[in-house]
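Only one structure is covered here, and it is reproduced in the block below.
Complex shown without one protein chain; remaining protein chains in place.
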Amino acid sequence: MEAEQKGERRWQRRLHEIIYEVDTVEGRAFDISLIWAILLSILVVVIDSVESIAQHYGDWLYRAEWFFTILFTIEYVLRLISIRKPLRYMFSFMGLVDLMAILPTYFSLFLTGASYLLVVRALRLLRIFRILKMWHFIAEGRIIAQALYRSYIKISVFLLFILIMVTIMGSIMYLIEGGENGFDNIPTSIYWSIVTLTTVGYGDISPVTPLGRFFAAFIMLCGYGIIAVPTGIVTTEFMSAVQKGNSSQSCPNCGREGHDADAAYCKYCGSHL
Amino acid sequence: MEAEQKGERRWQRRLHEIIYEVDTVEGRAFDISLIWAILLSILVVVIDSVESIAQHYGDWLYRAEWFFTILFTIEYVLRLISIRKPLRYMFSFMGLVDLMAILPTYFSLFLTGASYLLVVRALRLLRIFRILKMWHFIAEGRIIAQALYRSYIKISVFLLFILIMVTIMGSIMYLIEGGENGFDNIPTSIYWSIVTLTTVGYGDISPVTPLGRFFAAFIMLCGYGIIAVPTGIVTTEFMSAVQKGNSSQSCPNCGREGHDADAAYCKYCGSHL
Amino acid sequence: MEAEQKGERRWQRRLHEIIYEVDTVEGRAFDISLIWAILLSILVVVIDSVESIAQHYGDWLYRAEWFFTILFTIEYVLRLISIRKPLRYMFSFMGLVDLMAILPTYFSLFLTGASYLLVVRALRLLRIFRILKMWHFIAEGRIIAQALYRSYIKISVFLLFILIMVTIMGSIMYLIEGGENGFDNIPTSIYWSIVTLTTVGYGDISPVTPLGRFFAAFIMLCGYGIIAVPTGIVTTEFMSAVQKGNSSQSCPNCGREGHDADAAYCKYCGSHL
Partner (left out) sequence: MEAEQKGERRWQRRLHEIIYEVDTVEGRAFDISLIWAILLSILVVVIDSVESIAQHYGDWLYRAEWFFTILFTIEYVLRLISIRKPLRYMFSFMGLVDLMAILPTYFSLFLTGASYLLVVRALRLLRIFRILKMWHFIAEGRIIAQALYRSYIKISVFLLFILIMVTIMGSIMYLIEGGENGFDNIPTSIYWSIVTLTTVGYGDISPVTPLGRFFAAFIMLCGYGIIAVPTGIVTTEFMSAVQKGNSSQSCPNCGREGHDADAAYCKYCGSHL
């Protein structure tokens, strides 16, 4: 009995190693296959939305979709049986994403009609979040994420300030253009302000009156100065992250810090680090 | 008599504490309620400008507008009677903003007609400035404001330089396109230059002649280099703010701050830190 | 004879002080008046190009133009007679700019016709360069100019690299869209590449074929990374300019550098700087 349990545990542990970890050759191969499967399944959904392709290769795409759905279903079941606490996994963020990756296709059997199809297709694309699981492959991603996270509050405050500004600017513009020339109402004018301040500039709405153009030019020059702020924030965080990274070591002899990451000897006193 | 005056002072002081300060629980609650009231009242004005919504929910929006106006009127009166120098408050920037937040709705009783309505609506949106009162909630905002303030002169000089450049570029473009293809006059051409140099690029006016396109490409590549300048200015200010901020120690002798992180002696009076 | 010459010299020197220098009250007043005259004369030229204004206020603008032309002529003559080497001034850059500021209006007496008018108007705008004379008012301008000047070579090399890239990108796009959809020839396609890479994006020409859009998206993402380069160059120059500015002083006691601009005592050893 105990031996059987142990045996069960052994293949479970083996499966767990392959599916959840990247230390073994098989685990690494599993992860890489999974990334390809995710990317290909996303490609299927994306090109399925192109009418001309869907008309010609609809059958193949339908089969490919079911192939990936069954593959991800098998993976989901294997994940459930190889983990010690299946419920905790099921209700974790990644567990829910994994479930969302397979449910829509099964739903599509019951829900028919073009409008439902659109939603189902979009839901399938949530699979893309599964790529985030592979993030641990990439060390560089952590540095960027940290720098962004640390500048998170400053950028939020900045965005709040931008929101106040675009509300005021949009309202003034609504007043100047007199509710015409595309500036039909204040929300639309605010939308235009954001399009202008972020230098996107679609041109679907653009000022026509001389005063409107003058004020628009003013907004653009403001945006010129303002676009510098988030850049300044993030750059500062990056640089202090790099400087912090350099000085994590202190010399055992003279105790001074600030050594490069590849330093083997203290640059101040010459003793081995 | 004196006791009564003291009693009066007590509720006045209590009211002052709630309205003007954030130290007490009630004061904090008051501030947060106020922010919500301001945001909701702005939302009412903004969506009231959308015709389709105004037609259906016009009555409700009208009532909501009056609700907020009366609320802000009560707040304004309370502010007046709870402060020691009401006149100074009335003519302060924030006092005028507070007054502007309630006046337009009362004006709308006397002024009728679509064109007046537009102005009244825009004036109501000045309430958004009242959110600036809440700025003290946000410590991060101060750092951004300081960095922008310190780079204020440099950015102004830079904008002056940009203004000279766009005048010249606009005039050349007016000459090249020969007053046609949307480049009808020099102000319009200057407007186009600003749209191009700031990389907004609406496309409402765009060069058509080969020479015009060549010159436009030249302007864009200039803008590429020039857009770097405000970013460079602001980033530099941010970084020196952070480096200064690292050494928040103040001198034990003269009490001044702003020493570098590696400073051992006060740079102002020379005493040991 | 000598006394007379001396007397002549005295009023000449006095005039020279007023016109060329800013140390005296009169010199400063002269400079400020001149800036206003230049700005107003530019304004006259700019608004004269707007047809609707020219039709109504044409006479006034014509008189204003002649007023400023005569004013600048007097100034030019005064500059000539108050300087010791008039010829050197005449053929200096500023002397030529000053001459260009008055000549076009006199030319307009002989040259008639709409096309000449356009050129004359544009030439008049060269007056704007005279504002550069006032640059010495602004200390901050020098820092920006220096940072830009020092990054001049790097940005030139970068622009050369961009020019090679846009030629290749434009040619590929010309090939993909098959000389249609606005991509009529290679120069136009290169123009489109520049519009896209600099994130201006007019939309007068935009890809229509799927492959064209795919490649355009690729160019945009490249531009995303590439726009960072001039910013990085200029920011680095700004920061080293600031750091240089800080460390211009070395301590007379310990000889170490890196003191702030406002430091009175060495931050390392505490001795007076």
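Each chain carries a letter (A, B and C) given by its place in the written order, and its residues are counted from 1.
One rule holds in what follows: contacts are C-beta pairs under 8 Å (C-beta built on N, C-alpha and C of every residue); 3 or more make two chains touch, one makes a residue touch a chain.
Here the structure is a predicted model, which is why all the values come from computation and not from measurement.
*Asks:* Check the options B:F30, B:F183, B:Y202 or B:Y224 and report the residue that touches the missing chain.
*Replies:* Once the missing chain is taken into account, the touching residue is B:Y202.
*Asks:* So one chain is hidden, and I want to know which residue out of C:Q12, C:T73, C:T236 or C:N253 touches that hidden chain in the complete assembly.
*Replies:* Hidden-chain contact among the options goes to C:T236.
*Asks:* For the chain that's not shown, point to the residue among A:A37, A:L78, A:C222 or A:M239 touching it.
*Replies:* Once the missing chain is taken into account, the touching residue is A:M239.
*Asks:* For chain B, which positions touch the chain that isn't shown here?
*Replies:* Within chain B, the residues that touch the unshown chain are 199-203, 231, 235.
*Asks:* Extract the touching residues of chain C with respect to the undisplayed chain.
*Replies:* 153-154, 157-158, 160-161, 164, 167-168, 171-172, 174-175, 178-179, 184-187, 190, 196, 199-203, 206, 210, 213-214, 216-217, 220-221, 223-225, 227-229, 231-233, 235-236, 239-240
*Asks:* Where does chain A touch the missing chain, residue by residue?
*Replies:* On the chain A side, contact with the omitted chain comes from 42, 45-47, 49-51, 118-119, 121-122, 125, 128, 131-132, 138, 140-141, 143-144, 147-148, 155, 159, 162, 187-188, 190-191, 194-195, 198-204, 227, 230-231, 233-235, 237-239, 242, 258-260, 262-272.
The rule is short, and it goes like this: only the chains that are shown with their structure count from here on.
*Asks:* Of the pairs given as B-C or A-C, which one copies A-B, with over half of its contacts the same by residue number?
*Replies:* Matching more than half of the contact pairs of A-B: B-C.
*Asks:* From the mean C-alpha coordinate of chain A to that of chain B, what's the distance rounded to whole Å?
*Replies:* Measuring from centre to centre gives 31 Å for this pair.
*Asks:* In whole angstrom, how far does the Cα centroid of chain A sit from the Cα centroid of chain C?
*Replies:* Going by mean C-alpha positions, chain A sits 42 Å from chain C.
*Asks:* By the touch rule stated above, which residues of chain C touch at least two different other chains?
*Replies:* As it turns out, chain C has residues touching two or more other chains at 199-203, 231, 235.
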